[in-house]
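Here the complex is missing one protein chain, while the rest keep their positions.
Showing subunit A:
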Amino acid sequence: MQSRTERTRRLTLSAMFATLALIFTYVEVLIPYNLGIPGVKLGLANLVILIALYRMDVRYALMIDLIRILLAGLMFSGLFAMLYSLAGGMISLLVMALLQRTGKFSMIGVSMAGGVSHNFGQLLVAALVVTNARMFVYFPVLVFSGIAAGIGIGVIAYIINRKLPSQLFKGGIS
């Protein structure tokens, strides 16, 4: 049985994580970078999701990501773009959670797979929306950008994860 303080702690921490993820999304909206190919981006928010996945639980990571996508969709990108974020976010979280569970991958490997699968999910929805499989001409570029962004985020997440206090999210989830 969880104590009341413990539950409050978790709730507060989850809310903080969701806020942080939202801020990271906003930072990425603010910095305009255009490489000629839509969909190429760093995915700063995945930093928070990765930490949540490792330090909390896949359910917490899922809720934090859903809150982020919903709020970011309403605030910056519009409902339409929310669909892409949702597809990318859910597929990448699924892949990351599965890889993490095997215990064979480091955070960097997990993040890398997350980056690529995120791009794949977005592209899948894009191809469905325009009902044109030709969207997949972007996929090679998005595979490489996903790898690069995933490694970058993975390295940062790894460093941050080591610096965080071990008692951050005490005693597992029950």
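Here is the rule we use: contacts are C-beta pairs under 8 Å (C-beta built on N, C-alpha and C of every residue); 3 or more make two chains touch, one makes a residue touch a chain; residues count from 1.
What we mean here is this: contacts and distances are computed from a predicted model.
Only one chain is not pictured, and the protein name UniProt records for it, out of "Putative NADPH-quinone reductase (Modulator of drug activity B)", "ATP synthase subunit c", "Probable chemoreceptor glutamine deamidase CheD" or "NusG domain II-containing protein", is "NusG domain II-containing protein". The residue touching the chain not shown here, chosen from A:L13, A:L53, A:L93 or A:V116, is A:V116.
Within the set A:A81, A:L124 or A:I160, the residue that contacts the chain not displayed is A:A81. Among the residues A:M16, A:L98 or A:V130, only A:V130 touches the chain that is left out of the figure. Where subunit A meets the chain that is not shown, the touching residues are 34, 36-38, 77-78, 80-81, 102, 104-109, 112-113, 116, 126, 129-132, 134-137, 139-140, 143-144, 146-147, 155, 158.
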